[in-house]
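Data block below; observations after.
The complex appears here without one of its protein chains, the remainder shown in place.
A, B, C and D label the chains in the order they appear, each numbered from 1.
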Amino acid sequence: MKGLLIISALGLLAMLAEIFKVKKIILPLTLLGIIGALIANYFEWNTTMSISYFDNMIVFDRPALAFSGIILCTAFFWFIMANDYFHEDTNVADHYSLVLFALVGALMLTAFKNMTTLFLGVEIMSIPLYVLAASKKGDIKSNEAGFKYLIMGSFASAVLLFGIALIYGATGSFDIAAISNYLAANEGNIPKFFHVGVIFMLIAFCFKVSAAPFHFWAPDVYEGSPTLITALMSTVVKTAAFAAIFKLFMLAFALSSPVWSSILAMIIALSLIISNFTAATQTSVKRMLAYSSISHAAFMLMVVLANVRNNSSLDALIYYSLAYCGGSIIAFATLHVISSNGGDESFTAFNGLSKRSPLLAFFMALAMLSLAGIPVTAGFFGKYFVFTNMIGTPYKWLLIMAVLTSGVGVYYYMKVIIAMYFKSADNETAVEIKMPIKFTIIIAGIVTLLIGIVPGMIAQLFKF
Amino acid sequence: MVVFSRNPVNSVLYLVLTFFCIAGHYLIMNAQFLAVVHIAVYAGAIMVLFLFVIMLMNLNQESEPQKSPLLKLIAGVAGGLFLFVMVGALKGTEQINLTQYGHSDIGLVSNLGKVLFKEFLFPFEIVSVLLLSALVGAIMLGKKEIK
Amino acid sequence: MIKLAALVPLFPLIGFLINGFFGKKISKGLSGTIACISILASFVVSLLIFMELNHADNKSQIVDVFSWINSATLQIPFQFLIDPLSSWFLLIITGIGFLIHVYSTGYMHEDEGYSRFFTYLNLFVFFMILLVIGNNYMITFIGWEGVGLCSYLLIGFWYKNTAYNNAAKKAFIMNRIGDLGFLLGIILIFVTFGSVTYTDIFAKAGTVSTATVTTIALLLFIGAMGKSAQLPLYTWLPDAMAGPTPVSALIHAATMVTAGIFMVVRSNVFYSISDVASETVAIIGVVTALFAATIGLFQNDIKKILAYSTVSQLGLMFLGLGVGAYSSAVFHVTTHAFFKALLFLGAGSVIHAMGGEQDIRKMGGLKDKIKITFITMLIGTIAISGLPPFSGFFSKDEILAHTYEHSKILWLLGMITSMLTAFYMFRLLFLTFYGKFRGTHDQEHHLHESPASMTIPLVVLAALAIVGGALGLPEFWGMENWMSHQLEPVILRPNYSTLHHETEWMLMGLAVASALAIIYFTYLLFMKNGVRPADREDQLKPWQKMIYNKYYVDEIYDALFRKPIDFLSNAFHKFLDVQFIDAIVNGVGKSVTAIGNTVRLLQNGSIGFYLVGMVMGVVLIILLTFLVK
Amino acid sequence: MLAVLLILFPLFCSFILFISKGNSGRTIALAATVIEFVLGLAAFYLFKHNPDSNLLSYNCVWVESLNIHFAIEINALSLLMVLLTTFLLPLIILTTFNKSENHPSNFYALILMMQMALIGVFTANDGFLFYVFWELALIPIYFICLLWGGNNRGVITFKFFVYTLIGSLFMLIGLIYLYNHTNVEGHKSWAVLDLYTAGHSLTATQQGAVFWLIFIAFAIKMPVFPFHTWQPDTYVVAPTQGTMLLSGIMLKMGTFGVIKWLLPVVPLGLQEWGGTAITLSVIGIIYASIIAISQKDFKRLIAYSSIAHVGLISAGILAANQQGIQGGLMQMLAHGVNVVGLFFIADILMRHTGTREIDKLGGIRSMNGNFAVLFLIIVLGAVALPLTNGFVGEFLLINGVYQYSATMAAFAGLTIILGAVYMLRSYQNIMLGEKKDSSLAFGPLHANDKIVLVIICIAIIAFGVYPKPLNDIAEQGTRSIIALMK
Partner (left out) sequence: MINGISINMYLMLSTILFIIGAVGVMARRNTIILFMCIELMLNAVNLLMVAFSTLHNDSNGQVFVFFIMAVAAAEVAVGLAILSMIYRNIKSIDTDLLTKLKN
């Protein structure tokens, strides 16, 4: 909870800093703040199992803290990485505060206990992102991305609200606990529109994590947005959304799972197919990553699906998020470096990277292997956990499909590696990497490897 | 009419009309305060904002070339289907009268205020963050580039 | 000495290694000497073993060397078995082998691959010894394949000649076909008896069903068909004549090709039990004998004639085996080794004299130019034609007598074969040594008798071909058939003639008379009338042409196996593998791309369309969840 | 501890190589692999004298929550494979001495990494660890093929990579399924023996499913018909050392996997589906042999011959009797050595003549007799002539298959005929006869090449004549597996 407050305060401070013309201190301040939030998180972890604030509106229990830990860590590295990007911009403080506000929303999503906080969390997270997506003001692509994101996001919000309204109508409450109690108490006597509401919420969240057929916005927005913002979207936002999904569907609506699980299975299947197949034909790495993020979302949704019968899946979700964030951070950072070194975002820009910057190429390869799920990278364990969870469920066909499509997945990840190591570059000039980015990439790479080699570490870190 | 009118200004006006209707419904349902707020916020603020933008950009012409009829058709069909399935899905709900609790005063300001500042304190506070970020965002985007 | 049986194969192995590693560095003389000495040493040891065994009470002694393959109940030790059969074969192999080695030092003297030749030859002897000396089927099989290898190497000895190489390859592959049968037979033996050791198996052979025994026997016989060039796997042997002549003498006449006979005799227990198998052996034997003999009638290559004659004689031996006359077959193997080696070496001497010419149409009148060769060849020819008192007469007669006992038809066919044999052998003799020289002037000038290293073996073999019959004189002459007594311990049902003496006399007389008649006929034909083989194929009558072309068997095989396999190979590769299976695999990849590209089109950038997509998704979901039950 | 050292030492050297610059790479690599071989021999010695020595196994917790252990053990089965790996690696390194690659250090580093993974695969006693090593082995080889391969390598190695990866993911699912059914005092376990128990407790249908899930991975790796199409292309396109690694050792991962991770796991599944799998294997034998006959490229020919050989191995192993499995083990060793020899021959041909087209070559024997002899010995090993190493395994394999089905054995046995056909045909066309191209020149072999070939030939003959040391271990290993299948 304190973490949430600290971040909110940071956002304000960042704005104040601009007023007082002390832009230089924003970054250190932000980083310090995030560390502070993390420390606060840590203490909360050790003190109580569950503290509720404000009439059970928001509760930072251990899963919430775990997810917010991931989000904060990612954000921490993101800020380091984004440093030089911000410097180019005149509205540094605005950017900082917007990102920080989005973080607030994300943190809320991990900890909400009430539909109100859920809804507000979603919006607080989304609105700054709409702006950020469009933040390259002169670039029509960026504008378009922001616009699309906004329209589609609002549409999804409307759907979400409709769902919330229906659920409220059935249960008479916005409280998650109350809803799940209601479900338990009125088994067999639940109005139909409650289920419609659940489905609507599911759809809204599928939109947020860009699962097919609600994924349409993702590739466009990912491509159009500034690379670093895309990184933020695909890591923080996704993790937060999954934290929310976890709470909603694995806890609150668990009992109505017969209604939504088969739908979810179909959504996953569709996502797997569409994302992997389309990613395989992309020429732009950024777009490819967008599609790949859809496929990862599908994998994480599988955990949600599996939870129907298996309660150990929180581990899996957290682990997968972490692995995915690590890989994505590296990938987007590399992309950023390349495009800021005069390249575009296509596969050809990666040609011969191994010669231009062996370090970058190595870590990018690592990230790709991790995203492809090859041992001993973090991504492998992520997939492993998903499989472990899925195997007990009746959706074995989905598992087979996941295996086959991830074979396709390997194809496009490898395409990057091939380009880097096998193709020759047009220009052989060395790629210049700024220190902060180097730092981020190396740390993220080490984490990716480390939790791949010693996954027990994470499991011990988050013991529930 | 909101949807189909060609001129955005007309659209806005039709929308305002719709808002008034909705506000009427609120009144019927004893949500007096909400009805007022509704009119104030939507018709008063948001719609004015819309109009302002329209005027600003000088868009009150029927400049919009129509979408290809095909997409319109598809959109219509999709909407129709949507309606169909929604009706199908929501049908068969038991007929509950809205007045089963008789008259109530939940829609009154005092009551709402209590709820808002007791139970919903945190959301209320956090909405400030939301509005702030929207503010910042809008300003940031609205600012001219200083080059 | 029996304990030292390992020495027998060891010596040739040492010879092989020395020649193999240092062959190029040492002089030709030394190389040849080492090779000969190693075989000689082997021969001496074999002789000692033979003598010792004859005096020993235990006629079947096992010598352990080392343990080879163990797999649970499957124990295959490297073990030697010394019994009358193996010791006798050892003598033949090392004895004849030695003579041929000596002969080769002369014959191959000019060849650049001199030491290589002896390397191979020593290796061959080594494997051949293993083949006969092993105490289980696996050791025999090692030798069996090993000699196949050496045969391959030696046939293709002049490796620059593609035709020779093809012949070598053909020999190896045909042998392998047989080997597969053999191997499966061995495996079935193991599966049935839990062992492959001779002494174990034969003791238990009576305990299993006849059907199994028949299968085993037939599978083993497939192996024998390959190695001993029986129908339908005989075609490699005539081609094998591509190798240097001493090789033909040693491998493709005297020793290796008799491995099949050896193996059947070794396994006589099975054949004695299974009538079906025996019958098959006899029929294939006699058919081969007759078939090959007819082909021999019209051949013009001196070595090819001998090769077909070998096939034919081998068929005769199988006939003997088929009718249960195992010792007679071994007897015939022995005498055949003598006279056929003699004939080949003689032919080699002729070729040597002719400077490499092998076509008898281009020879003639050689008897005065190369006297020793002529005389020894004559002896050999008489021996093979079955005139008393030469060795061939006795062995062949014994087989035919047993056949008569068994079946009159088979006997008749056998008789015809031996008449044909007499015909083509004398044809060979007359055409080569009599009449006028028909070769080129150069060749005539060049004609000379071979060196002593070649003629001495000829003489020795000739002597053996004359007196070899003494090993198995007919019982009814009141003499002891040494051979059959010798082999008694290894044969389940020793087969002693039950015929009346009169019948035997009659058969014998008939054989001699017919042989004489044929020889006279041949004499009339080629000497008196001076008939010469046609120079060109189109001068032949159709039936002659067919025989001349070996009944087109090679062509048939080509059409039946080689071409279809080549075709299949291409078809499998081009169509099934590349265009079907791989295409499916690639197709998966392509379809991924195709689907990807199609799905990409959905992403057309238009918000309205995206929203329609989303709404349709919602519609579908609700439809499926709530309305479709 | 020795076991751990066997895994860690190559990894360590690999890191050194990654860091090292310049041309010292090959020396380091050679030294490393030789030392590794000595370690392998030490393990062999130790195993002979004290099979229960705790130096040979190691077990520590890796991921506690999932009960994943870093459990490795050198037992009879793995010892053979470790010996094979450690024996072949120095040779493979030696084969590179006569050509200059780009970035040699990285090349060697990847090879050593591969060795680490391979030894890991062979020694792992924990299902998860096994899988991890299994996948790890894939990455270095993929890079080796990709970075140092021939024309069109991108697409081809890619197919290989994706193909095998999908297969192994299926295996992962199978393994996880088993894992979910383990129950050791209320906990799940990855230990191999517990997985066996879990497998045995499944119903026949479940076992059938697990059988296929796991078998697919192995079948692709080996490869068994009809999962083989990646293989010829990959073998051709990979650099020689890559091909050697792929065919000499990596392929054995599949066969080894069947022995250790399939047969004892799902006996009922095997009963039900083993026949199908054997049929596929046997079809593969004939099919690949026949295709090999018409191949023009020698390397491709070897590739197809390898499919045929492996088909026999797989058929024998799946027959699941003493002879079959033992023969499989022996043949794995033999095939490893032989195929490395053959591919090296192909490499030498390429280097000396600039082509591998069988039709363009010819008459090399008259130019270099020693080479011809060495080549011939390797060919003989490949056609499984008795007294070469190939024979022992092949005999036992056919024997094993025969016990399963005589008809199958007869078909499988065709390999000895067809093998002779394509091997001799290619040998003849390449080495014998007259030179087909007058410009063809074939000088003397380099010392390194000669050393490698001689060592291979010695191995071929030595283990053909006296296979006992290895055979005894193979027998012991097979016994233990057979016992576990009950």
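Descriptive notes on the structure:
Just so it is clear, contacts are C-beta pairs under 8 Å (C-beta built on N, C-alpha and C of every residue); 3 or more make two chains touch, one makes a residue touch a chain.
Owing to the predicted nature of the structure, the values given are computational and were not obtained by experimental measurement.
Contacts of the undrawn chain with the visible chains, over the full complex, involve A, B, C. Screening A:F112, A:F193, A:F277 or A:F385 against the full complex identifies A:F193 as the residue touching the chain left out.
When the omitted chain is restored, the residue from A:T74, A:N91 or A:T116 that touches it is A:T116.
Listed here are the subunit C residues that touch the chain not shown: 600-601, 603-608, 611-612, 615. By the touch definition given at the top, subunit A reaches the unshown chain through residues 115-116, 119-120, 123, 127, 130-131, 134, 137-138, 140-141, 143-148, 150-151, 154-155, 157-158, 161-162, 164-166, 168-169, 172-174, 193, 219-221, 223-224, 287.
Contacts to the hidden chain, counted on subunit B, fall at residues 2-3, 8, 11-12, 15, 18-19, 22, 25-26, 28-31, 33-34, 37-38, 41-42, 45-46, 49-50, 53-54, 56-57, 59, 64-67, 71-72, 74-76, 78-79, 82-83, 86-87, 90, 93, 95-101, 104, 106-107, 111-112, 115-116, 119-120, 123, 127, 130-131, 133-135, 137-139, 141-142.
Criterion: only the chains that are shown with their structure count from here on.
A summary of chain positions shows that the Cα centroid lying nearest the centre of all protein Cα atoms is that of chain D.
Of the two chain pairs examined here, A-B and C-D, the one linked by more C-beta pairs in contact is C-D.
Centre-to-centre, using mean CA coordinates, subunit A is 29 Å away from subunit B.
Of all residues in subunit C, those that touch two or more other chains are 589, 616, 618, 622, 625-626. Multi-chain contact residues, meaning those touching two or more other chains, occur in subunit D at positions 162-163.
Within the complex, the subunit C residues that touch subunit B are 606, 608-609, 612, 615-616, 618-619, 622-623, 625-627.
Residue ranges on subunit A touching subunit D, taken from their complex, read 315, 369, 374-376, 380, 384, 387-388, 391-392, 399-400, 403-404, 406-408, 410-411, 414, 418, 421-422, 454-456, 459-460.
Of all the residues in subunit C, the ones that touch subunit A in their complex are 589, 592-593, 595-597, 599-600, 602-603, 605, 607, 610-611, 613-614, 616-618, 621-622, 624-626.
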